[in-house]
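In this view, the complex is presented without one of its protein chains, the others remaining in place.
Every chain is named by a letter (A and B) in the order it is written, and numbering of its residues begins at 1.
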Amino acid sequence: MQHFLTPEIMTCAFLIVGVVTAFLYGRGLATSRAQLTADSAGAHSLPSYHGYFSAWTVALLAIGVIALWVTFSGALPKFMFPTMMLGAIALGFIIINRLLTPTFRARNHVERFVGDALMICSGVAVLTTFGIVLSLVFESLRFFDQVPILDFLTGLNWSPQTALREDQIGQSGSFGAVPIFAGTFMITAVAIFIAGPIGLLIAVYLSEYANKRTRATVKPLVEILAGIPTIVYGFFALLTVGPAIRNFAEGFGLSVPTQSAIAAGSVMGVMIIPFISSLSDDVINAVPQTLRDGSLALGATKSETMTKVIFPAALPGIIGAFLLAVSRAIGETMIVVMAAGRAANLTGNPFEAVTTVTVQIVSLLTGDQEFDSAKTLAAFALGLVLFVFTLVLNVIALLIVRKYRERYE
Amino acid sequence: MSANAKTSIHQTDQALGRLAKRKAKENRFRYAGIAAVVIAMVMLGWLVVSLVGTGYTAFFQHYLTITVTLSESDLDPHGARDADQLRKANYRKIIQQALYSRFPDVTDRRGKRSLFHTVSASGATNQVRQMVYQDPDLVGRKITITVPTSDDVDQLLKGHIDRDAPEDLRKVSDQQIEWVDQMVASGDLTLEFNWRFFTSADSRDPELAGIAGAVVGSIMALGVAFMLSVPVGVGAAVYLEEFAPHNRLTDFIEININNLAAVPSIVFGLLGLAVFLNFFGLPRSAPLVGGMVLGLMTLPTIIIATRSALRAVSPSIIDGALSLGASHTQAVFHHKVPLAASGILTGSIIGMAQALGETAPLLMIGMVAFVTEIPTSVMEPASALPVQIFLWSDSAERAWAERTSAAIIVLLLVLITMNAIAIFLRSRLERRW
Partner (left out) sequence: MEAAQTNYIGSIGLKPSMGEVIEMMASAPATETTKTKFECRDVEVFYSDKRALHGINMDVPDSGVTALIGPSGCGKSTFLRVFNRMNDTIPNARVAGQILMDGQDIYSKDIDPVLLRARVGMVFQKPNPFPKSIYDNVAYGPRIHGLALRKNDLDNIVEKSLVRAGLWNEVKDRLKEPGTGLSGGQQQRLVIARAIAVSPEVILMDEPASALDPIATAKLEELIDELKEKYCILIVTHSMAQAARVSQKTAFFHLGDLVEYDDTQTIFTNPKDQRTQDYITGRTG
């Protein structure tokens, strides 16, 4: 039994019991005192607000004790803390007893606290961004101490193996990231090459040709493609598409590895079809109906109306949609990890294995590693490049799309 | 009349020729649209068919029923029934003897070894060890047990290994095929539902590997993510939508959230590695850290969904409550948030579904460990379902491909269920007021 009665457990139990009884006590106290003085207007706040206020007071004091504990955990004997917790709770009850008169504005205090708590919640999102930026920048700066930033951004040779022995030649590895950027670019290009026309045509077909029922069935089906986890696409590329492309190429006497830019890129293209189709659908539908009518009334066919009137009018929005899709493709990880390969080839041939920023981050950070080695830090530098690049793409895309919306609103 | 019609420049022969060409172009355009839809559907169908086709066989597994003699001399020479001795005893020998006695004409060492390889070595020995350890009275008796076959035999019987291929090109020998066929003929080798796949953790042997550990890891991580992202996300959304003053700070927070939603998931993994693991020193591979990373990642999704749900509630509700003397906080929490609850819930489920399928950030914080135990707390090393899929996908053997696909089927079924619940809730709870 003593096993369970550690000072930690006791402190926690006191805390919970204290907060709950404080709530009940505060509420009860307010009720009875309000009844005693129920002469004219009655109490300012409902009893439950007095309860919340009491609970919050006790909890605040208890948090103070826990903070003390964390700071002085080594300096004081452990049994002190449950005692201090009890003391804090008792202090809380004395304060409650003093404050809770029927005229006490408990509700205002509680509401101010709620407002502050909500503000802290939205602060978490900001904190996350700061966390991302700081950790990426900080670790990248350490990386650039070891490898000059220019070598990283313009070097043509990527082989981040670190030496087993101190005296080995080339022990620092070579960190020229151009082959990685080229590979990322190529896979993204393949993906957009596939998803762009297909997604756009789907959007056009659904908004201009399909009847209501077709639209209601096809649209969710296409959007399923966006809900499939990327790991599933990755395995699909590895298990089915890669071998299929290899066999197909063999039919022409070509030798294509199972892991290739074309396999990863085409599967990624399938994944981003719904991004392009639903974003384009939105912008096409935002083009006013009067333009469609105007063109059709001149005797234009639907396709002429589409290509000559609606498409030029919707072009900025469609460009925005493509940029968002590009940013999505660049940041995608699992498909390329499984289907693109890991060798940093600098090649223009999509039928070869290439590697991408995300693949390299994964392969640098999985497996045994020392945290301070250039190899590990390189992953953060790549992460920083990825973050900045996708951020810029998104900001541009959102600006374009917003401007476009304003035009037709 | 027709003479009159011919006066129009649109009805000359050239014009009608041009019109025919334009119609053909129009049809081509239309067919291109249909083709695009068909291509997308075919890809979806191909993906589902290829995964289900590869994976469904993993839900069944071949088992061999054999009779083993738990002789006292082998297991417990001193007769003490000492727990330590019973655990250490040579159960492998027990299984081998049972097999050799079934095929007494196998005498050479190579033949014996290849005969033993028809059953799952560690699966069978562990099973007998467990039985004896729990019931020491079994020592000295003969018992009949059902043990999993080796993955090669399982694949052979599932038809995934070609019997007609030359012997040196396939993983089972002619001799093994002969034994297996005899065991099948005698009714000792049967196909049964593979419960182990749902109750075991990972293993080096495909016939013993299951997803239970990964599922528990995923549930833990999702639980942590849920407890972090839903309260914080809803709180942030309520603040921004109902309380925040319109100033530069809140504009900044808005832009921030929109951009956070577009940050690649792997970057969240880097954040977890640098901050949670290296700065705060939390344990690697733990669902707690995984959950926190996933929670931060889904935070923008939940904030955006909650805000649009709040916006969909008519602002007149707030005015009505205020006119009755409610404070602003009361009006928001008593009226607006409950009315937006269905939207918030739907957004949360969709956010959690997204987190469930996410792999890359978990790789960054080391949730790729090979874990053979089902984790019992959020601080223990664990895997997660998508990470388990990633780990298994590395092995090229057919037995692993089968299990990888089966795990994907399970993952997709869970995701479909979650999305169906979200759609159901949305239609059910929408506009009751």
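Note that contacts are C-beta pairs under 8 Å (C-beta built on N, C-alpha and C of every residue); 3 or more make two chains touch, one makes a residue touch a chain.
All figures in this text were calculated on a predicted structure; none of them were measured in a lab.
Participant: Among A:Gly64, A:Pro148, A:Pro243 or A:Gly299, exactly one should touch the missing chain; which is it?
Facilitator: A:Gly299
Participant: Would you mind spotting which of A:Gly64, A:Gly87, A:Pro312 or A:Gly348 touches the chain that isn't drawn?
Facilitator: Hidden-chain contact among the options goes to A:Pro312.
Participant: Mind pulling the subunit A residues that touch the left-out chain?
Facilitator: Its contact residues with the unshown chain are 211-212, 288, 290-301, 304, 308-309, 312-313.
Participant: Can you name the residues of subunit B that touch the chain not displayed here?
Facilitator: Where subunit B meets the chain not shown: residues 1, 4-5, 8-11, 15-16, 18-19, 22-23.
Basically, only the chains that are shown with their structure count from here on.
Participant: So the centre of each chain is just the mean of its C-alpha atoms; given that, what is the distance between subunit A and subunit B in Å?
Facilitator: Between these chains, centre-to-centre, one finds 20 Å.
Participant: Spell out the residues on subunit A that touch subunit B in their complex, using ranges where they run on.
Facilitator: 107, 111, 114-115, 117-126, 128-129, 131-132, 135-136, 138-139, 197-202, 204-206, 208-209, 218, 221-222, 224-225, 227-236, 238-240, 270, 273, 277, 299, 301-304, 306-307, 324, 327, 330-334, 337-338, 358, 361-362, 365-366, 371, 379-380, 383, 386-387, 390-391, 394-395, 398
Participant: Can you tell me which positions in subunit B touch subunit A when the two form their complex?
Facilitator: Per the stated touch rule, the residues are 10, 22-23, 25-26, 29-30, 32-37, 39-41, 43-44, 46-47, 50-51, 54, 231-236, 238-240, 243-244, 252-253, 256-260, 262-268, 270-271, 273-275, 278, 296, 299-300, 303, 327-329, 333, 353, 356-360, 363-364, 366, 368, 386, 389-390, 393, 401, 404-405, 408, 411-412, 415, 419.
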